[in-house]
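All protein chains but one are shown in place.
A and B label the chains in the order they appear, each numbered from 1.
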Amino acid sequence: MSFLRTGLTRTLQIAALLALWQVVHFFTQSVFFTSPTEVFKAFWQLSTVGDMQGITLQKNLWTSFFRVLHGFLWGLATAVPLGVLLGLSNRAYDWLKIVIEPARFIPPLAWIPLAIIFLSGEARYAFIIWLGTFFPVLITTMAGVHSVDRSLWEVGKTFRGSTLQLIWKIVLPSSAPHIASGARLGLGTGWACIVAAEMIGGESVGIGRMIVNYGELIRLDAVVVGMIVIGLLGYALNELLLAFERYCFPWQQKVTL
Amino acid sequence: MNLSARKRLLILLTVALNVGTISAPSIAADAAPEMLKLKLGYNIGSLNREVFLETAFRQGFFKKQGLEIEDKGYAVGGQIVQDLVGRNLDVGLVGISPSLTGVARGGDIVVVASQVKNTAPLIARKSIKSMKELDGKKVGTPGISSIQETMLLYLEKQNGFKTTHVYGKATELVNYMEKGEIDAILAWEPVASQAVAKLDAHYLLNTAIEGAEASMVTMSGKMVREHPKEVVAFLRATRDTQLYIASHMDEVIAIAAEKTGIPADVIKNGMTRSKLFVLPHAINMDSVRLVAEIDIASGKLPDIKPADLDQFLRKAIDESFLKKSMY
Partner (left out) sequence: MSELVYTNINKTFTTVRGDTVVAIDNINLTVRDGSFVCLVGKSGCGKTTLLRMTAGLDVPSSGSITLNGEPIHGTHPKIGIVFQEDRLLPWRTIQKNVEFGLELAHVGAAERKEKALHYLDLVGLSRFSEAHPHELSGGMKQRAAIARALVNEPEVLLMDEPFGALDAQTRLQMQEELTQIYLRENRTIVFVTHSVDESVFLADTVVVLTPSPGKIQELVAIDLTRPRDRTAPEVIRYMRKIMAHF
């Protein structure tokens, strides 16, 4: 029953916000201030007919989504093993620190000129998204490994487990919630990068590309549609992964972010 | 230093920092007296900076008119118009298509003169012998808002072919073509000339429509209303620049070659094919009308009924300043 009530409250809140927006638009009458009705019309147009090249909103969105997924999976595949290794071996970390530490502060977008020159096609996007995912996941994985409860490790020792056994049976399962959390954040950063990544150009499909195109044409209604859709999908993905985490690691008390 | 002294120092620093940043703009804004400072936007890689503005700066044509120019480069016309509409620019050397779009969307901007015509060359891989063969292929343009995009749509309609349009910075289009991501380019010179020099490509067209409008002098509405004299002065400066370029071609090309790193003959080839910077600044209204029609059909401009089109164009274009500038 309370679920319905929350749903109703939320709907009313959104409706009130939209009404306010419409009123402000009416009063400002600025070329820069679009209105909910215009946004909705644009949304309808983009979903049914498509953009100026006839590509629908859905196609643009899913194209971008799969690009992000691609880069994200690569990010996981590279960052998690490396993060575990660096978390376990202080020596390895000291060694690689000189490369990793400065590198992770370079924003993914700064890599764009390099991406254009050295890569082509989908690889460019995968690379930028990979950058956005790799470093957050690497750092959280390392932190996860470091945060393994020493007392659990001791239990393993008293049962005379070898170091390898203990890593496999205690460290990894123990760090799993942290890695999952880091992966979720990494996906978030990757998703946030897609607009900028698609601004690279060299493509005609993609939600980021769509936003840039409509921005050039001062079609702010369509731009807002793109922004809302990106925000909603990012939110949905986050919630999905959170639910997944809660299911896999029921013993963890989490801060949901 | 004890805690309270440290706190005081921190507060002092914070206040000083804030005061400094607030007052900074006013300090920088002190231009020379009587000179009007204008913020100008141009398309990167279009030679508007390296040939047009460079010549004007070196010869002091703007200074002579009492104008001080602060120039900014943009990837494509649509972005120049964004800033013009948003009052971050006073004047743009920007395509007719994005300019019209800006006006149509309610932007307070006005087109006052033609700046550069043509510069819509179509180049393709040597294996593509005619436009019909472009059907189903990928063509790169500087952006959806550009006049070059409009010209491509025109050519497709006229010649019965359809392509996938790929957008990118003009300076990167050659790179994409080299990688095989696109098969042809329709972008401002000297991009086409560079592509032909660097890759196995050739010109299908020197320019889409001979004598068609491309880059315009577009001013913010504020500029036109509050500084009409300076608008005229600006156009005088641009005419002086053009005359100088026309009579000192090799000199300006050499300077541009040095600035861009593009070989002089490549620049010359592009400039010659598009007759850049040498055609008069009077606006070719037939061309403008054609561009408007194409853009309405493609959706770049909102639906304007034919009867209202003339009214729209009168709102968007004002040649009175140009007339005044002709001495």
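Here is the rule we go by: a residue touches a chain if its C-beta (ideal position, glycine included) is under 8 Å from a C-beta of that chain, and two chains touch if they have at least 3 such contacts.
If you're wondering where the values come from, they're calculated on a predicted model, not measured in any experiment.
Within the full complex, the chain left out of the display contacts the shown chains A. Listed residues A:101, A:154 or A:239: the one in touch with the omitted chain is A:154. Residue A:173 is the one among A:81, A:121 or A:173 that touches the chain not shown. Taking the whole complex into account, chain A touches the unshown chain at residues 151-152, 154-162, 165, 169-170, 173-174, 176, 249-251.
Here is the rule we use: only the chains that are shown with their structure count from here on.
Centre-to-centre, using mean CA coordinates, chain A is 36 Å away from chain B.
Looking at the complex, you find that chain B touches chain A at residues 76-79, 81-82, 85-86, 98, 101-102, 105-108, 140, 143-145, 164-169, 172, 175-176, 179-182, 298-300. Residues 31-32, 52-53, 116-117, 120-121, 200-204, 209, 212-213, 215-219 of chain A are the ones touching chain B in the complex.
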